[in-house]
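Following this message is one structure expressed as C-alpha cells.
Let's turn to chain A:
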Amino acid sequence: MSPILSAKNIDAGYNDVIVIRDISIEINTREIVAILGPNGSGKSTLIKSILGFAKLFDGKVIYHGKDITGITSDRAVHMGIGYVPQINNVFSNLTIAENLDMGAYPCKDKKSIKSRMTETYDIFPELAARKKALAGNLSGGERQMLAIARAMMAQPKVLLLDEPLASVSPKPGSAILSKLNSIKDKGTAILIVEQNVQKVLSISNRGYVLVNGACVMSGSADSLFDEESSRQRFLGLEEKVLDNN
Partner candidate 1 sequence: MDINWAQILLNSVITGSIYLIGAIGLSVTYRLSNFSNFAHAEFITLGAFIGYWVSSQLGWGLLPAFIIAFLLTGTVSLLCYRGIFQPLAKRGASTIHLMIASIAVGFIIRYSIGAGWGWTPQYFLNTWTTYEVGAIRITGLWLLLILVTLTSALTMHFALMRTKLGKAIRASSSNPELAAASGINVNRVILITWFIGAGLAAIAGIFRGASTQVWPMTGWDIILPIFAVVVLGGIGNYHGAIVAAFIIGLTENIGVVALTNLGLATEYRMALAFLIIIITLIVKPQGLAMFFRRA
Partner candidate 2 sequence: MSIIPYLLDFVVFVGIFGIMALSLNLEYGFTGLANFGKVAFFLIGAYTYAILSQTGAPFYLCLIASALTSAIGGLLISLPALRLREDYLAIVTLTTGEILRLIVKSEDWIGGGIWGITVSPAIKMTGASPTSKILVNIGLVFICMAICFIIIQLLTHSPYGRVIRAIREDEVAAEALGKNRSKYKAQIFMLGSAMAGIAGGLFAQYLRFIDPYMFLPIVTFTVWIMVLLGGPANNWGALLGAALVQLFDRGTNLIKDYFTLPIDPTNLQYILFGVLIILVLLYRPQGLLKESEIKTEALRSARARGSTAKNREG
Partner candidate 3 sequence: MRRKILLVVMAVLLLLPALACSSEPEEAQVEPVKIGVLLCLTGDLGPMGLKMMQGAELAVTEINDAGGVLGRPVELVKEDGATDPAKGLDRAKKLINVNGVKVIVGPMISGTALSAGGFAKENDVVMVTPSATAGDISKQDWTDYFFRICLLDDLQSEVLSQVVLENGYTRMATMVLNNTYGVGLENSLVKALKEAGWQGEHVVGVRYEEAKKDYLSELQQIKDSKADVVFACTYADDGIIVFKQALDIGLDDIAWLGCDGNHGAGLFKDPKSAEFMAKAIVAGTRTAGGVGAANDKFVTNYTAKFGEEPEVYCDTVYDATWAAAKAIEAAGVYEGKAIRDAMEQLSFEGASGPISFDEKGDRASGTFELWKVEKDAQGKYSNVRIGLVNI
C-alpha cells in the first residue's frame, strides 16, 4: 500500500533561512503519525512547508501518488488535506456554527454541509451546546476542539495538527486525544506535531523525532522511547555525558 501523503527529502524554512534539512516522512490511511522533538527543532516548519505556509527549498510532496509540491494552502484543503495551526486556529469573531461552516468552505452542497455539521456535533457534543457562542469567548480546550472540528468539516483524507495540546489542561487534552482516535477510525490519517510525548504516543501508530532540523529517530510508537538512551537523545543528551554519570 502506498502512503496517502509523503514528503521526500524536504529542505524548508522562512525567507532565506533553512530550518529543516533532508526530512522524509510518510503517512498511511488509518494511521496517526507523531512528529516529536524539542522546541525549535523544526516540527511546525515541516507541516507548514507541506501546505505552502513555509518556503520549500528542496524536496517533493506526494499526495495520493500525485506531486503536489508547492501547492497553496486553499488548494490543499480542496484536495483533502486539513490543517489545524497551533495558535490563532479559530475565527474568533465568528460563532461556533459559522466556524464550522467556514470549515466546510470547499463543499458546495448545502445538504451535505448540514449532515456533516450533525456528524461533527455528534463527535463534539460540547460544541453543539454553544452553537451561537463567539469562538473568541471559548476556553483553551473548547477552542482546540473547535479548531479540529472546523478542519474536519472539509472531510479531509489527511489531517495535520500543530501541537493540539500545547495550551490545553490535562483533562480536555485527554478528551481531544480520544476524539482524534475516533476520527482516525473513521478513515482519516492524522499527522500530529506535539511535545507531550507520552500522551501523543499513546494514540499514535508511528513517530518521527526531529532534533535541530534533522530527523534523528523514527519507528513504531511502542518502541520509540523504550530505551533510556533514546529518551536522553530526545533531550539532546549525548551518550558520553550519561556515561559520566
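In this text, a residue touches a chain if its C-beta (ideal position, glycine included) is under 8 Å from a C-beta of that chain, and two chains touch if they have at least 3 such contacts; residues count from 1.
Keep in mind how these were chosen: all candidates are chains of the complex that A comes from, given by their letters.
Values in this document were obtained by computation on a predicted structure and should not be read as measured data.
Looking at chain A and the listed options 1, 2 or 3, the chain it touches in this complex is number 1. For chain A in complex with candidate 1, the residues that touch the partner chain are 51, 53, 72-74, 77-78, 83, 85, 88-95, 98, 101-103, 105-106, 134, 136, 150-151, 154.
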